[in-house]
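I have placed the structure first, in the form of structure tokens, so that the comments after it can refer back to it.
Every protein chain but one is kept in place in this view of the complex.
Up next is chain A:
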């Protein structure tokens, strides 16, 4: 398996991780460990949010760029790491 696959596997098996998904530039999920409807929902919503966040950062300073986005909610934490063409979303339940 390639290194990336291994990394994704590790992330998925990490403590507290509920699901991971890879979304492409148009918001279409490519790879996911959750069920279809949830995936599609997360993908669509987070894709828009990431674009907005990225636009915000870059508007303030065009030389800056978004590295990652963390949304912590009562139940769990959603982590979004944008890449040039893809978006990696991980939902984790931080153990407290």
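In the analysis below, a residue touches a chain if its C-beta (ideal position, glycine included) is under 8 Å from a C-beta of that chain, and two chains touch if they have at least 3 such contacts; residues count from 1.
The definition used in the following text is that contacts and distances are computed from a predicted model.
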Subject >> Chain not present in the shown complex, as UniProt names it (candidates "Dynein axonemal intermediate chain 1", "Cell cycle control protein", "Serine/threonine-protein phosphatase 2A 55 kDa regulatory subunit B" or "Superoxide dismutase") >> reply: "Dynein axonemal intermediate chain 1"
Subject >> Interface with the unshown chain - residue positions in chain A >> reply: 2-5, 7-8, 10-11, 14-17, 20, 22, 30-31, 55, 58-59, 62-63, 65, 67-68, 70, 77, 79, 81-88, 90, 92, 94-95
